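Every protein chain of the complex appears in place save one, which is left out.
Chain naming follows the written order as A, B and C, and within any one chain the residues start at number 1.
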Amino acid sequence: MYSFKNDYSEGAHPLVLKKLEETNMLQMQGYGEDVLCLQAADLIRNIINCPDADIHFLSGGTQTNLIALSAFLRPHEAVLSAETGHIEVHEAGAIEAAGHKVVSIQSSDGKLSPELIMPMLDFHTDEHMVKPRLVYISNATEIGTHYTKGELIALHKFCGENNLLLYMDGARLGTALTAQGCDLEMRDIAEYTDAFYIGGTKNGALLGEALVICSDELKTDFRFFMKQRGGLLAKGRILGVQFLALFEDDLYFKLARQANETAELLRKSISGCGYSFTSDSKTNMLFPLFPSEVIEHLKKRFDFYVFPGREASKYETRLVTSWATQRQAVLDFASCLNEL
Amino acid sequence: MYSFKNDYSEGAHPLVLKKLEETNMLQMQGYGEDVLCLQAADLIRNIINCPDADIHFLSGGTQTNLIALSAFLRPHEAVLSAETGHIEVHEAGAIEAAGHKVVSIQSSDGKLSPELIMPMLDFHTDEHMVKPRLVYISNATEIGTHYTKGELIALHKFCGENNLLLYMDGARLGTALTAQGCDLEMRDIAEYTDAFYIGGTKNGALLGEALVICSDELKTDFRFFMKQRGGLLAKGRILGVQFLALFEDDLYFKLARQANETAELLRKSISGCGYSFTSDSKTNMLFPLFPSEVIEHLKKRFDFYVFPGREASKYETRLVTSWATQRQAVLDFASCLNEL
Amino acid sequence: MYSFKNDYSEGAHPLVLKKLEETNMLQMQGYGEDVLCLQAADLIRNIINCPDADIHFLSGGTQTNLIALSAFLRPHEAVLSAETGHIEVHEAGAIEAAGHKVVSIQSSDGKLSPELIMPMLDFHTDEHMVKPRLVYISNATEIGTHYTKGELIALHKFCGENNLLLYMDGARLGTALTAQGCDLEMRDIAEYTDAFYIGGTKNGALLGEALVICSDELKTDFRFFMKQRGGLLAKGRILGVQFLALFEDDLYFKLARQANETAELLRKSISGCGYSFTSDSKTNMLFPLFPSEVIEHLKKRFDFYVFPGREASKYETRLVTSWATQRQAVLDFASCLNEL
Partner (left out) sequence: MYSFKNDYSEGAHPLVLKKLEETNMLQMQGYGEDVLCLQAADLIRNIINCPDADIHFLSGGTQTNLIALSAFLRPHEAVLSAETGHIEVHEAGAIEAAGHKVVSIQSSDGKLSPELIMPMLDFHTDEHMVKPRLVYISNATEIGTHYTKGELIALHKFCGENNLLLYMDGARLGTALTAQGCDLEMRDIAEYTDAFYIGGTKNGALLGEALVICSDELKTDFRFFMKQRGGLLAKGRILGVQFLALFEDDLYFKLARQANETAELLRKSISGCGYSFTSDSKTNMLFPLFPSEVIEHLKKRFDFYVFPGREASKYETRLVTSWATQRQAVLDFASCLNEL
């Protein structure tokens, strides 16, 4: 049984593990003040061309989102998110548990735009309602789509004009930036957002996300929030060393490209067999619609998510690839699909 | 410069790393529902002789304390802690950020007893005050002392009689249980507390603590809290696999014993030179009092904490050993001390 | 300028003020443990035929909702509310500030039903999402509609079958229960909800809501939550005495009926002139659609809310009556409308 369930089915990329081992017995400072974290942060600052950015390493996406958003907002300030946003749906109410309302916005492609946000600003008029303050976007989104440079610049401009912060959840930033035809670079994100994170867990690391704080006003006392929310690891070095491995020699982008390539192979096989998709994803998550007998057949050899059906006879499914996906498995999947 | 600053200066024990590598490329379920976590939990349940215990793997001590305590308590319920307790002093207000008051109790040896707790129960009389509900103890304590079986049983009995939960922070549980003359075993802790955690970070793991929930009433929906507080790792397997390594062949206790042995060596050298300690620690943290010229001399070759002085001429210091401490470094420290 | 903006434009009903004065100089216990509160609670228990109910007096609706819901729920549990629900829209994120997600449900008439709730239960499947636990309904709703006895029983049954608590916000309970043709009585509410509150502020009191806790499991330690959230008034007597006045001689229902009657008069005048309403309200809040020139004309003599227009030429407005509404003002409004 081969799994296309997600992009965290395996451990770390071997080069990441190797660096972890090589540095394992060196004595270092605790709590992310070690030399590995410092080097990794410098490397990232260089890549994003933002020498003043603050960079903090955290364990996972939900933790990063909740620590960042709760540090950035005052109690009455709310987050605006697409209805498919990870914080709105799949973080067990983490943002609300930190005291903030997530205002949900309908969006057909998982992305937000000034046009979608504006009506929500108009709706919130006074102190009887929450105060919209931060726009949360995911890139790639939870349904596999990604932002163009133009779209990000438009959001940045709109947020600036409306006293809104712009925050990007980059759990799958690698596959977004390496998607076919994507004109967005990591340094653009540093320029056009107030903060964002670079996801490690789903792109080669054992665990770890690198939060980048671009706006000076959001930097103060951030390590207090990390500590208070349980996000400051005693051996913070293990996060630093992994990002060091990922951003030396461009490994991060190579791995993401690899994930996109196997996804593309999968996409072609599926559409070649005449099946359609519920989302126009160019990244490593595909959402094909399959009839139940196809699903039954595939499920004998492959694991993947099947969502409750909208139509009687077809079901939305989710197939995910990663740097660890075996090309042969994709070919086997295609063969299996062709058997029908 | 050799560091005795803490027990998390190095990475993981080689056997732990080895198991991590061996399982690295196997596909597994996410979020701690993988086979490694299941096996590790079974192993621990067997060791503590408690087949019904719920076991959850988390990243660090502060995270474990805050998720556990906020899951166990209703909003008006308070925690009772020694004034030296980690949650009271060194978690940046994590418990309060989760809404609960930590009621501080003075204690000369970092431990709590029915005699110390009772006056606090008497003091809290009605709904104008918080309601004491959970007793938090650390073992080993933050000043290196540890509990005997008799002391734990007395607390257990007292808590049962007073509608209090008993929770043990086991960040340094290994060195507590392997301290010279300690009559407490891990299965006793499962019997006499409502929940406790087995610290991995400071005893051989890269990161990771195993929370053991013994009382049925505290088990419900616990994974929701882990998710909501950012404690559910996508690759939860990396926590499971480390505890698997630590509890196969008793590695956990071997490492703790090793830390205690180098501490004992250090202790003898120091007292042999005529210096005294501020805490009667039998575990891997020592708190010698040194004159400033001694500190100056030692600091040339060794790193360790120096606390603000109570007397003009002497300073409290903290020296910590671990499984990774080199015996030669301890001997060097002794020589260095003898030079004066 | 006469105001139809809301039902809290005036102070208290004279009989309420009278009782406040009569008891003013008597010495009493503080914090709601006085004889007036005790008598008022007994009176209400008698009216709802529920001798075991716990009754607590609080200052306002938002306070009551937030104290009740945060006391009833564990941190990961969510509230289900119609998208028009007061807690969802007009409490500045009070429920989220207490840590709980409000899951919004679209509803055409401001009411919830098993059919509307069921899909939300299906959607929330595991610990990556919040856990729906409490159904929040308003009666009368924020758009003036009200529940029938059959509808409430259906919700009660559904909630029982799905481990959900049922809570009714009764800020405008009086006008709901006295609406034309309403077959629901206050004792039904005590029978078919887990908790509800009887709104005083909008029906004759200076301030004050009476929270009724019907389910035993929700009663424990409730006064702690009142104190902790700032809801325990030193002179709690002033809440008790007002409810005493309101529920002696049925004053509460008389006042509500009076509000509904002036609303009915207003409704007939408006529909008589050919204008329609956006909500089929039978209670004291009306939502007529007026062209802008009509609004301009009326605004010269009357104050009321005008909402942003859905159509170019018509605007939704809100007119509210209360026990204090002068019949003559309603007649004047009708004349004014007829002038066009």
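Throughout what follows, a residue touches a chain if its C-beta (ideal position, glycine included) is under 8 Å from a C-beta of that chain, and two chains touch if they have at least 3 such contacts.
Keep in mind that this is a model prediction, so the values were computed, not measured.
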Option touching the unshown chain, where B:H13, B:H76, B:H146 or B:R267 are the choices: B:H76
Candidates A:P75, A:P114 or A:P291 - the one touching the absent chain: A:P75
Given A:F123, A:F224 or A:F307, the one touching the chain that is not displayed: A:F224
Sole contact to the chain not displayed, among B:C50, B:A68 or B:V130: B:V130
Absent-chain contact - pick from C:V102, C:L166, C:I238 or C:A256: C:I238
Residues in chain C touching the chain absent from view: 2-3, 5-6, 8-12, 14, 17, 20-21, 23-28, 30, 59-67, 91-94, 97, 201-202, 206-207, 224, 227-235, 237-238, 324
Chain not shown, touching residues in chain B: 75-76, 78, 89-93, 96-102, 104, 122, 127-130, 308
Residues of chain A (touch criterion as defined above) contacting the omitted chain: 31, 70-71, 74-76, 99, 127-128, 130-131, 221, 223-228, 232
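Quick note on the criterion: only the chains that are shown with their structure count from here on.
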Geometric centre distance via CA averages, chain B-chain A, whole Å: 33
Where chain B and chain C are represented by their mean Cα positions, the distance between them in whole Å: 50
Sequence positions of chain B contacting 2 or more other chains: 224, 227-228, 232
